[in-house]
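I am attaching a structure below and will ask some questions about it afterwards.
Removed: one protein chain of the complex. Kept in place: all other protein chains.
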C-alpha cells in the first residue's frame, strides 16, 4: 500500500483525467455518435426490410387464401347455377308436359264433345231422312199398292213393325 | 523487449555484476514512468551511456510554472538549472536541489528534498496522448466512412463487431434498453483505451501506462463520478434506506452500502493496475531468467515460457479492458435501475 502511494504521480493522474475526458468528449461527437447512429439506422433498415418482406409474405398468403376463397365461391356459384338451371329445365319440362297433357285432354274432350254433337246431329239428320224416306216409301207404296186393299194393310203393318223396331 | 536485450549488452560490457540485482532494478525501472522517451540505451566504446530516444517537456509547479526540456537532466546524470532553481532526478522523480545536486536521504532511503508538483509530459502522458490521437483518427475516419455507405469498410470491419459487442452484450443487458445510450461513449472509449494501451505495453516500446495507479485511479474515478451523478432516487434509496429489511438493519446497512460504492471503483482501480503490473513483472522476470541461466537449455526453456506468457498477456490485455467496461456498465446499471415492486 505504501509503495502504491509513493508511486502515485499527481501529474500523471491530472493528465490522464484531462486527456481521457477530452478523448471521451471528442470521440462522442466525432466518432461514437455517427457510428452508432449509422449502425442503428442500418439495423432499423434491415428490420424494416425484414418486416416488409414478412408483411408481403403474409399479404401473399392472404391473397392466395382470398383467391382460393373466390375460386371456391365461384365454383359453388357455378354449381348453384347449374343446379338451378337443371331444376328450371326439369320444371319447364314438367310444366310443358302437364300443359301438353292438359291441352291434349282438353282437345280430346272437345273432340269427344264435337263427335257427340255431330253424332247427335247425324242421328237427327238420319231420323229426318228416315222419316222422309219412309214418307216417300209410303207414298210409293201407297201409289202402287193402293189397288190391293189387303196388301195395303199388310204393308202398313210391316212398315209399322219395322218402324217400331227402331 | 528490445530494452531488455539492451540491458544484456550493458551487462556484458560491465562484466560480472550481480545479475539478479541488476534484473530486479531493471524491472523496477521499467515499471516506472520516466521523463524522456528512450527506446534503448547502450554504452559506447568510450564508456559513455548513449540513449536512443527523445526528451519530453518537464512542467513543474514550484512557486510558478517552470517548463523545460528533460534533456537538461541528461537522464538523471546532471542537475537542471531553471531560473536560478536547481532540479534533479532521483529514481525518476523530480526533486529540488542545489547546484551540486545533493540529495538528502532519511533512514528509509527516502529523499527529504522538496518535491515540486510535477505536471511533466512524461513518457506515460505522451503515450496516453498518442493513444488518444490514434483512437481519434481511427474512429473518426471510421465514422466518416459510414457517411458514404452503411456497410463498414477497412478498419470498420474489424472494429464494428467489437463496438456492437460492447453495445449488445455489455451495455444493453447491464444498463437496460432505455438508458444505455447515455453511457455508450464512455464505455466504448474506456474499452478501446485500456485495450490499446495494454497492447502497447506488450510492445518493445517499453511504455507501461496501465501499471500506474494514477492512470487506473483516474479511470475508476470517472466511473465512480458517472455512477454517482447519474444515479436515481432508487439507487440512493437502496444505499441509505434499504427497503425490505428491519429498521435496525437499515441503520447498519447504510454505512456498509456507502462504503461499497467506494470499494467498487477502488477494486476497478486495483484490478487493472495489479493485473498489468503482475503480468509485466512475471514476463520480465522470465525474460531475465534467460540471462541468468546462460546455458542454451535453460534459456530456450525460459524463452518458450516467455513466449507463452506473452500470448497470455495478449489475452489479459483484452480481458482487463472487457472486465473494466463490463463492471463499469454493471455499476451504471445499478445506478439507473428502476424500482421493482417485487423486492
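Letters are used for the chains, namely A and B, taken in the order the chains are written, and counting of residues starts over at 1 for each.
Everything that follows uses one rule, which is that contacts are C-beta pairs under 8 Å (C-beta built on N, C-alpha and C of every residue); 3 or more make two chains touch, one makes a residue touch a chain.
Note that contacts and distances are computed from a predicted model.
K.L.:
Going by UniProt, what is the name of the one chain that was not included in the view, given "ATP synthase subunit c", "Peptide ABC transporter", "Two-component system chemotaxis response regulator CheY" or "Aminomethyltransferase"?
P.N.:
Not shown, but named in UniProt as "ATP synthase subunit c".
K.L.:
Among B:130, B:270 or B:318, exactly one should touch the missing chain; which is it?
P.N.:
Final answer for the missing-chain contact: B:270.
K.L.:
Using the touch rule from the top, list residues of chain B that touch the missing partner.
P.N.:
These residues touch the chain not displayed: 169, 173, 266-268, 270-271, 274-275, 322-323, 326-327, 330.
The rule is simple: only the chains that are shown with their structure count from here on.
K.L.:
So what's the Cα centroid distance for chain A and chain B, whole Å?
P.N.:
91
K.L.:
List the residues on chain B that touch chain A in their complex, please.
P.N.:
Chain B residues touching chain A: 32-33, 59, 117-122, 124-125, 128-129, 132, 135-136, 139-140, 142-144, 146-147, 150-151, 160, 163-164, 167, 181, 184-186, 188-190, 193, 212-215, 217-219, 221-222.
K.L.:
Across the complex, what residues on chain A touch chain B?
P.N.:
4, 7-17, 19-24, 26-28, 30-36, 38-39, 41-42, 45
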